[in-house]
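Missing here is one protein chain; the remaining ones are kept as they sit in the complex.
Our next item is subunit A:
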Amino acid sequence: MTDIKLQARNVDVYYGQKKAIDNVSIDIDNGLVTAFIGPSGCGKSTFLRSLNRMNDTIADARVTGEILLDGEDIYAASMDPVALRARVGMVFQKPNPFPKSIYENIAYGPRIHGLAQGKADMDVIVEKSLTQAGLWNEVKDRLNDPGTALSGGQQQRLCIARAVAVSPEVILMDEPCSALDPIATARIEELIDDLRQTYAIVIVTHSMQQAARVSQRTAFFHLGVMVEYGETSEIFTNPREARTKDYITGRYG
């Protein structure tokens, strides 16, 4: 019933001479939340950013190996990184709404991709995206207020709505709750569970409890290597590798 959405084959990522990711191969399935866990600096964010070529913006970053989206190599010359990022959206660690109105935050992506025919159509997209992000009821009366005036948790849901608005296929989340309080975190986690019906979701997290709560698959990274990948329940109850076990039991990290 699951099918493979993203496939990485022998991926290395370099920053200049430094190898940040070493030979990672992983299949990411549709309809599931995949969590990347591991100690700081283990390369999980780096690997995440190579999945939608956000690393292209870093001058000396280099990716080798293959990353396939629906079987298509995303680093092939025929793949336009701009079109790719519309298909593989991203939510960042710190909420980063545009300093514009709530409406404009959502409408920007659909507008540059020509997804709406006219204002009425755009209104529908904005409402649908905000509803999907569980924010509609809180902001429907003040869509013209600046997005930056919302609380931290609302801002992060606004960023999720912004990502959803361009109808991506995959959503990458880079520690989306690390700047939020526990209540806002719980809301985002519920949201992630709802969203996985529609999108393949990859989430990087520092919190093992969060990985256990929201994900069905977990990959453990250490020093640029993917040590172990499997069902979340397996990883947390019965890890195969000693390093994984040490990490999840709090021996290091």
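Assume a contact is a pair of C-beta atoms (placed from the backbone, for glycine too) under 8 Å apart; a residue touches a chain by one contact, two chains touch by 3 or more; residues count from 1.
Basically, contacts and distances are computed from a predicted model.
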item: Record-based protein name (UniProt) of the chain missing from this complex, from "ATP synthase gamma chain", "Formate dehydrogenase iron-sulfur subunit", "Carrier domain-containing protein" or "Phosphate transport system permease protein PstA"; value: "Phosphate transport system permease protein PstA"
item: Which residue of A:N30, A:N52 or A:T185 touches the chain not shown here; value: A:N52
item: Candidates A:Y14, A:Y75 or A:F92 - the one touching the absent chain; value: A:F92
item: Omitted-chain contact residue, chosen from A:L69, A:A163 or A:L191; value: A:A163
item: Touching residues (missing chain, whole complex) on subunit A; value: 52, 54, 57, 59, 82-86, 89-92, 94, 96-99, 108-109, 112-113, 146, 148, 159, 162-163, 165-166
